[in-house]
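The structure is given below, and queries will be raised subsequently.
Removed: one protein chain of the complex. Kept in place: all other protein chains.
Then we have subunit A:
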Amino acid sequence: MTMIFGVPMAVFMGQLTLGLVNGAFYALLSLGLAVIFGLLKIVNFAHGAQYMLGAFAALLGFRYLGINYWLALILVPLVVGGCGMLMERFLLRRIAHLDHLYGLLLTFGLALIFEGTLINLFGVSGARYETPAILQGGLNLGFMFLPTYRAWVLVAALAMCLFTWFMIERTRLGAYLRAGTENSQLMQAFGVNVPLLITLTYGFGVGLAAFAGVLAAPLYPVSPTMGSSLLIVVFAVVVIGGMGSILGAILTGLGMGIIEGLTKVYYPEASNTVIFLVMILVLMLRPAGLFGKEA
């Protein structure tokens, strides 16, 4: 059997895929955080909870309404994103003129409410969401076994990232968003409905989190606490990459996923902490983050 640095090739490639899939989630979530941060200037602490809500919506939609996976992939982000828009309109907007730290605190409170409520309704132990039939099984690539669903997650997440990039960099709405990120007051003076743009942007960011949640539902146990621990890692990823660029967020997310996967192969004890250690290293060497602009 082929060995890579003293580890069987199949094990190595298996962990690499796992790492890439985790990285795809980091990328999707940090992208959503970056989009929201760009215009609203707040860190959406409820992002993990919204990701969890996406997974739960898929689970409950299937259980009670018979909504299948593919439909959920489209519907859930719209529904959860819509709830996000309501949150922005009725809660976040009221404190938009204040120090942005209040936005962080408000979304933190909301995250506690979402998480606590679902823990009371469904308990902390995770539920299983069935992988759709088409995506079950896997491909034998000769040097490794590639589970179809993981491959699909990778493709879908990257496609979504690309779609987001296209929306922001190549469409008129995206141009508004970029302009608003630079100077929203001037935009408003030019006659653009900035409050609406803010609501839409927040909804979009939340939708991205919910999309990631649906993707994650067949992969991880669906539990109320699935979002919060992931979110802290995503925060570290955001600190490493900086929230300056979309491509930066995607690359950092994937890169951190790979590093985490490889750590699992070579030094499993540190696999939980390696991303935080990378963050410390980046803070020492390049405080603004790898792709960051701010000082």
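Convention: contacts are C-beta pairs under 8 Å (C-beta built on N, C-alpha and C of every residue); 3 or more make two chains touch, one makes a residue touch a chain; residues count from 1.
Note that in this section contacts and distances are computed from a predicted model.
Participant: Out of "Hemerythrin domain-containing protein", "Amino acid/amide ABC transporter membrane protein 2, HAAT family", "Cytochrome bd-I ubiquinol oxidase subunit 1 apoprotein" or "Dehydrogenase E1 component domain-containing protein", flag the one the UniProt entry gives for the chain missing from this complex.
Facilitator: Answer from the record: the omitted chain is "Amino acid/amide ABC transporter membrane protein 2, HAAT family".
Participant: Out of A:L112, A:L158 or A:V192, point to the residue that touches the absent chain in the complete complex.
Facilitator: For the chain that is not drawn, the touching residue is A:L112.
Participant: Of the listed residues A:V43, A:C161 or A:L262, which contacts the missing chain in the full complex?
Facilitator: Hidden-chain contact among the options goes to A:V43.
Participant: With respect to the chain omitted from the figure, which of A:L197, A:V239 or A:L290 is a touching residue?
Facilitator: A:V239
Participant: Considering the complete complex, identify which of A:A10, A:L60, A:I95 or A:L135 is in touch with the unshown chain.
Facilitator: Checking each option in A:A10, A:L60, A:I95 or A:L135, the one touching the absent chain turns out to be A:I95.
Participant: On subunit A, what residues meet the omitted chain?
Facilitator: Residues touching the hidden chain, for subunit A, are 37, 41-43, 91, 94-95, 98, 100-102, 104-106, 108-113, 115-117, 119-120, 228-229, 232-233, 235-236, 238-239, 269, 272-273, 276-277, 279-280, 283-284, 287.
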